[in-house]
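Let me begin by presenting the structure, written as structure tokens, before commenting on it.
A single protein chain has been removed from this complex, and every other one stays in its place.
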Amino acid sequence: MRNPARLAAGVVASAALVLSGCASGGDDTSASDEETAASEDVCESADGDGPAIGLAYDVGGVGDQSFNDSAYAGLSRAVEELDATCAQAAAQAGENDADREERLRTLIDGGYDTIIGVGFVYSVAVYNVAPDFPEVYFGIIDGFNPTESQKDLPNVANIGFAANEGSFLVGAAAALTTESDNVGFIGGTNTPLIQAFEAGFNAGVEEVDPQIEIQSQYLSQDDPVKGFENPAGGETAATGMYENGADVIYHAAGKSGLGLFDAVVQAGEGNWAIGVDSDQYLTADPDQQPYILTSMLKRVDTGVFEFAQGVAEGNPPSGYVTYDLASGGVDYSTSNDALPTEVIEQVDQFKQQIIDDEIEVPSEL
Amino acid sequence: MTEPGASDGPVPAVQLAGIAKRFPGVVANHDVDVEIWPGTVHALVGENGAGKSTLMKILYGVQKPDEGMITVDGGAVTFSSPGDAIACGIGMVFQHFQLADNLTVLENVVLGAERRHGIGAGARREIMRISQVYGFDLDADELVETLGVGERQRVEILKVLYRGARIIILDEPTAVLVPQEVDALFANLRELKREGHTLVFISHKLDEVLAIADEITVLRRGTTVATVPPADVTPHDLAELMVGAELPSPSRGDSTVTDRTVLEVRGLRVEGPSGRVLLDDVDLVIRAGEVLGIAGVEGNGQTELVEAVIGMRPAAAGSVALGGTDVTRWGTRERRAAGVGYIPEDRQRHGLLLGFPLWENRMLGHQTRPPSANGVWLDPAGARADAARIVESYDVRTPGVDTSARSLSGGNQQKFIVGREMSGDPMLLVAAHPTRGVDVGAQAAIWDHIREARRRGLAVLLVSADLDELIGLSDTIRVVLRGRLGDEFDPQDVQPQQLGSAMTGAAADTRG
Partner (left out) sequence: MSLARRVLLGATAPVLAFAVAALVTTVVIVGAGASPGEFWQVLLSAPEARYYVSIVNSAAVLYLSGLAAAIGFRMNLFNIGVEGQYRVATFAGAVFAGWAVLPGPLNTVAAILVAMAAGAAWAGIAALLRVTRGVSEVISTIMLNAIALSLVAYLLQKVGSREGQTYVTDAIPRSAWVPSIPLIPGEISQVYGLALLALVAGVGFSVLLRRSRFGFDLRATGESESAAVASGVDVKRMVVWAMLLSGALAGLIGMPELFGASHAYGSTIQTGIGFTGIAVALLGRNNAWGIAFAAMVFAYLNQQASPLSIEADISTEIIAVTQGVVVLSVVIVYEVVRRYRVRLEQTEVARALRQQRKEQGVAA
């Protein structure tokens, strides 16, 4: 490595790699900056005597205007309504279960007794740590029981969402709106969690009109950074679909979905995007807002809040807790006036049918 | 001589007086005196290592002389960077083109000189003007990657002119050209001369120098030995000036040649990457105790011959046999392990690991056998002890064997390499310019060591540009010219002039 040119190349390459692995957090729009600033506020000013909540995010954390921000909203509500105190911790790129365990233990060391792992990646870590702390309550968003025995732990709750049901509704809305009879789905990673979104979406479209063509694309096989932190990739995928004739596209790709919103503005009037997790109509840039037909609401905020509430009331949930249409844990948003009343009426009918078990929504492709 | 003329008496365009430049252990230039007259082509000739390139770097501001004075148009100047030289109207066309392939001619010319005429229409006008005046026939918008070698060279010259140069140094400009391109280049150069430019032409191709130059200065061992007009000299006069015609100083002693063949090369042919023939139909035999000297003007196939014998270049045809065994298909490692020592032409690139300590350099090329290694494992203790032995018996001036090779002077590096390659009783030593750049004392020592080994039965293939060395050490001398091995000479009664003629391919009428 004495050759200076080679050396310099090596340094630059490796520095770029080190940084690129990590540069994904909080660097986007002004909206996300405000969110981050707000997040510091809510835990800094919280000094109540309610539950002490430790919230551990996956890579990216607050500022995705989607999944993680929704969890944060639940936390804020807990601070307000339950007098909770809180701390937040974000993951670094390239962690393993041991690192996540350490994060949980650090939170517990800090005196937090209500620990919420935002994302299924925390499943293994929580099930490893929980037996050592029977007096601490753990919630895992989208979590599952990874142990061989499948034995429930009394202090662990897997907070799941019937994303397939919510996706069915926006699928129906898409099918009722499309004029080209061509709609699209963009997933973050090709994993079971996201496949459930697609399965529900497809079922909703087919319920309305089986003739409608559905384009589908995943941004990555299983790399969460490429899948959920990749607005450029989302934009490329969406632009391709619009050019291929789609006029409504639904995404389940976290921050990568922001690329879809850029693409729909470029595609212009008559094209639509559908948001995910939180009501993205409310957080989008003003020029994007008119294009956001609706959003599939995955009420992570409700999940977080109700878990904290359960702990506060001495009634902590455990095992699998599923939020579905019936319990209001998933839904679709109607905040954009562009969504016609007729469509809302029809979608609401489907909603009722699902709640009444008249329609069975598949959760796997 | 041309007396171009300022009214107030002739003033040289460039004058170098008493220039000296030293590097650790090596004197690259000393007592250099050259006067270059305006509007002439002035050739600088000399063997590789004679100090031409250092001198040009001094004139172009890349290096600062330790002593001496440079005057341009009669005024003394000091250059601390090429920028200063350019400001004085001196430009340099390098042997290896410095062009960006993916840019156009315009972009290449303007790059780094954006302030002269901008980067737009003004620059284009100027480039087209220069191209027309000197008959360069270049299109400003053509991509450089589509140009041929001759055209690229014209772009380089254009670059220099664009920057306002009046004195242009051309470093071996014909080395990369085919004959027709050389003719075209010379036409361009004459055009430049007619327009009043002064050209410094560096070369060791004597017939070309005689064809184009108005004056020729010969450099030998770092100093200027003569300045002559081309009309008064023949190629072999020049060759003699370049290599020195003094009587040989090293005396060979009695012949030790035996009848045991060590190296036998038959019909060897070596081709370049593009299939160009670099060496053809080479036959030679070296017996134990014999030194075969190869004479020739640099670039006629010596390097290829050495590398083919050592196994670094594959033979396109023919065979190489070592001690009766055909080794044509062997790699360098096997050949060296079989007992071939190698003193490379470029010691820093091929003979040493500069950043490594001397004791690790002791292992280089000897990785496979004691005292460097036992089986697959290294033997640091053995290598250290033997490195210390070399330092001692070859008088390598160093504080110790832990000193990095880089820190030694050139002469001491060379002594260490010679010592290393003589170790382990090789049967054949391939020595390329074993004493180049080495001071007089070390030179004598190295000669003694080679003679001593020869007495013990070593066969030596000696390539050298130093005729004294060749005549003094060799039992037989052969001349290589354009890739073919020619006449055989007996060093006992050969005259340097005869060698000079054979080397330049001039008429062999003086041969006795």
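By written order: A and B. Residues from 1 in each chain.
Quick note on the criterion: a residue touches a chain if its C-beta (ideal position, glycine included) is under 8 Å from a C-beta of that chain, and two chains touch if they have at least 3 such contacts.
If you're wondering where the values come from, they're calculated on a predicted model, not measured in any experiment.
Participant: So which of B:Arg221, B:Arg266 or B:His350 would be touching the chain we can't see?
Facilitator: Among B:Arg221, B:Arg266 or B:His350, only B:His350 touches the chain that is not shown.
Participant: If I consider the whole complex, including the chain that's not displayed, which of B:Thr71, B:Thr261 or B:Gln367 touches that chain?
Facilitator: Of these options, the touching residue for the absent chain is B:Gln367.
Participant: Which candidate, B:Thr174, B:Thr303 or B:Thr398, sits in contact with the chain we can't see?
Facilitator: Answering carefully, the residue with contact to the hidden chain is B:Thr398.
Participant: Which residues does chain B use to touch the chain missing from this display?
Facilitator: Looking at chain B, the ones touching the missing chain are residues 24, 310-312, 331-337, 342, 344, 346, 349-356, 360, 363-368, 373, 376-378, 380, 397-399, 402-404, 406-409.
Participant: Spell out, residue by residue, where the missing chain touches chain A.
Facilitator: Within chain A, the residues that touch the unshown chain are 1-4, 6-7, 9-11, 13-15, 17-19, 21-23, 25-26, 40, 43-44, 54, 87-99, 101-103, 105-107, 109-110, 120-121, 123-124, 132, 142-146, 148, 190-193, 220-223, 225.
Here is the rule we go by: only the chains that are shown with their structure count from here on.
Participant: Approximately how many whole Å separate the CA-defined centres of chain A and chain B?
Facilitator: Their C-alpha centroids are separated by 69 Å.
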